[in-house]
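For this view, one protein chain was removed and the others were kept in their places.
Chain naming follows the written order as A and B, and within any one chain the residues start at number 1.
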Amino acid sequence: MKSFNRRKLISASAILAVTALTATAVPANAFSPKSEVGVSQTEIKLGITLPMTGAASPGYNKVPAAMKAYFDYVNANGGVNGRKVTLVVKDDQYVPTQAVAKTNELILKDRVLALVAPLGTANNKAVAASVNPGKRGVPVLFVNTGFSGFADQKKFPTTYAILPSYVMEAKIMAEYIKDNFAGKTIGLVYQDDDFGTDALSGFKSAGVKFAATVGYASGSQSATTAAGWVTKLKAANCDVVILFGVSSATAAGLGTAAALKYAPQWILGSVGGDATTIKASGVPAGVLYNAVGASFLPATTDTSDEYVSLFQSIYSKAVPGSAFDNNVLVGMNSAFVTVQALKAAGANPTRASLLAAIDSKGSTFASAALLPLNYSKTSHVGYNGYWFGKYSPTGDLKPDGGKYTLYTTDSGSGAVVKSTWKRPAMPAKGLPN
Amino acid sequence: MHKLSNKVRILIFIVIGFAIYLLSNNVDELRVYQGAQVAVYVVGIASIILLTGYSGQVSLGQGALLGVGGYAAALSQLKWHLPIPATFAIAILAAAGAGALLGIAAARLSGPYLAGATLALAVGLPSIANQFTVLGGEQGLFFDVGFPPSSLGADFTQYKWFFWIASLATLLAIFWLQNVMRSRYGRTWKAIRGSEVAAELAGVNVARAKILAFTLSAGVAGLAGALLAMTIGTVSPSAFPLALSFSLLTGAVLAGVTTLGGVIIGAVTLVAIPEIVGSIVNRAGASEAIASNLPHIVVGALLILTVVFVPNGPVEQMRSRRLKNGTSL
Partner (left out) sequence: MFQFINTLLIGITSGAIYALMALSIVLVWRSTRVINFAQAGQALTSTFIGFQTLHYINSFWVALLVAMIGGALISALIEVTLMRVLLKHSSSGAIAGVAPIIATLGLLEVLQGTITLIWGGADVLIAPPLSNVGFTIGTNTLVFSPMKLAIIIIVLALLALLSLIFQKTSIGLSLRAAAYSPELARLAGVRVDAVRTLGWALSGATGAVAGLLLVSNGNGSFSTASMEFSLLLISGFIAAVIGGLESVLGAVLGGLALGIITSFVLMYVSDSLFFIAPFVILLLVLFIRPQGILGKKGGRRA
């Protein structure tokens, strides 16, 4: 009797303690009831979840600092209608459970106005299913994944894609192969999940025939497994090989192929094509030399580009000693577009006015990309195209023939066409009105 | 030792249930969500207590069994459109089946061998999802228990609904577990844990008892997996990482593996430590890398300290101290 009672008592008191804790721990609402969540007189609070540590973090963990660098630049120049933009960063270690937990903290505890540039397909799917920002009316701006599904407004009403989808990338790559490597034996290495199957469906609809396809399970990529890929590709005599995976897979494939003296014409997908990350993984720059890569932003070494040179100077001051690579450029560009969306949302932005502003004015937002944004009431698709180039002997991606040729398409059955769009001049000092 | 009658126990559980109901109405949504997390951990930890505390076997791969449960629930909903309670039942059965298989293997092993085998399982099993397209690959599958019924009111949140479901399932599971542990089987397991040889001499079929423990424990783990899948809305290999198995084991050790009484302590600790450490770190202005790694260090250190100084858990410790002092409540 005694012991059982005590056991219950302990459980009960534990529960009571938790009750007391939680009751006192609820923060008083810091915002006056009139103003929107995440917006005070002096501040606009945004949040991001992404892998800052863990196996998937290399390269991507530079994004928050890059975004903050640009926000701080705007803040130092008057902010957004007098308010400072702050970014709350949460590390989800690329685990969906963590992404859900951290997003809940961002929305319910930190009370951010919107989520910006959250990374990862599986993570964003879990967040959409559990946290359900769509139902809460919380904007999920510019998700850092090319999974074509996120542009589906029915399923993800408040989510905006920004990267061209993997389907688009595959279709455009197919066109490039037709133009440049007709008649060659083609091989493909892809990640065996939505990321890869999205691409596979793109290649299929473009009619590309592969002599060998190697799907790898996410997380299995290593020098050892890559030896398997290379052996298969070699056996099929592939002389053009597309590496459509994350950076670590690209690096493993390139490094191992070099060790096996296998040197086909490489074509690297944009996700895993960041030269700095590949080189940091131990692949000599020489191996990257002459590989084909794709991007929708200007080359990171193209200092004649007004955006690149401004972003570079802002970043090098904010994060001294850190290389200005494609992840940084993507991050700063997202921040740049975010600031315009906030400004377009009116003097006292709300979640609703932010969403409405992107729907109505998003297609006119300036950005560093060489393609327009495609936002409207009926489209949450961001960029829709790529240019191709080759990696220089030092491992920098440079456009073919020194000038950018942009191909564009859609995630459906639309044709691939060359873009004639001209990017407007950058707003003065990189500060949009 | 006197035991409470079933009637009194049912009354106690109803009171706890009512307390949880009141709690859910008086805290904000984040706490309700964390409450659902705590409930998931309570069930997961209880499954380990049944296994380790009562039959002396150790599993470092409980997360994999949660995965089996989560996938079973999601699949049965996607393929057969079963109602939610039925998906939970499928989750329990599927995981129990996996547990029985594992138990057959485990009955031949003990100590480090079993630990290593279950560890290998925890690392290996989730990747199976990549092998079969029906399991959705790395992106996994959706698992949607639906919106709360409209009769509960328009401002009844999704997480409150999760919390209610999870709490109810947890209370039922714990009640049932107590029954099992008070039964003949519970005593048999305790005898085995005490001394396998002695139990065998007393006529206990040790292998069969161990397999049964593994099966029941896995079934409970399967329920935890379905509840976890519910709270995150999806199942995917990365939702059941090795870290999950370690967390549950940590929670069980912190709770004390010999009694269900402390299970809430383990679960609350697992949810609270990252938040407490995180807010301290944030207040100190340290980086996100510290905020996300310091909890690991704290939890790991707590685990070591508990094993060394309070190996039977805080509840048992207090109880034995009281017994020693001869005081009564």
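The rule is simple: a residue touches a chain if its C-beta (ideal position, glycine included) is under 8 Å from a C-beta of that chain, and two chains touch if they have at least 3 such contacts.
Because the structure is a prediction, the values reported are computed rather than measured.
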Neighbouring shown chains of the undisplayed chain, as defined at the top: A, B
Residue, one of B:Ile12, B:Leu82 or B:Leu109, that touches the chain absent here: B:Leu109
One chain is left out of this view; which of B:Leu249, B:Ala267 or B:Val315 touches it in the full complex? B:Leu249
Where A:Ala76, A:Ala223 or A:Ala352 are the choices, the one touching the absent chain is A:Ala223
Touching the hidden chain, out of B:Val134, B:Val307 or B:Leu323, is B:Val307
Hidden partner chain, touching residue among A:Lys154, A:Lys209, A:Lys261 or A:Lys429: A:Lys261
For chain A, which residues lie in contact with the unshown chain of the complex? 52-55, 57-58, 61, 93, 192, 215-217, 219-220, 222-225, 227-228, 231, 235, 248, 251-252, 255-256, 258-262, 277, 280-283
Name every residue on chain B in touch with the hidden partner chain. 52-53, 56, 58, 60, 105, 108-113, 115-117, 119-121, 123-128, 130-131, 193, 242, 246, 249-250, 253, 257-258, 289-290, 293-297, 299-304, 307-309, 311-312, 316
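The rule is short, and it goes like this: only the chains that are shown with their structure count from here on.
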Mind listing the chain A positions that touch chain B in their complex? 1-12, 14-16, 18-19, 22-23, 25-26, 52-53, 64, 89-91, 93-97, 100-101, 104-105, 108-109, 121-122, 125-126, 128-130, 132, 135, 191-195, 197, 217-220
State the interface residues of chain B toward chain A in the complex, per the touch definition above. 1-4, 12, 16, 19-20, 23, 26-31, 33, 37-38, 127, 130-131, 137-140, 142-144, 158-159, 228, 231-234, 236-239, 241, 243-244, 259-262, 264-265, 268, 275, 288-289, 291-293, 315, 318-319, 322, 328-329
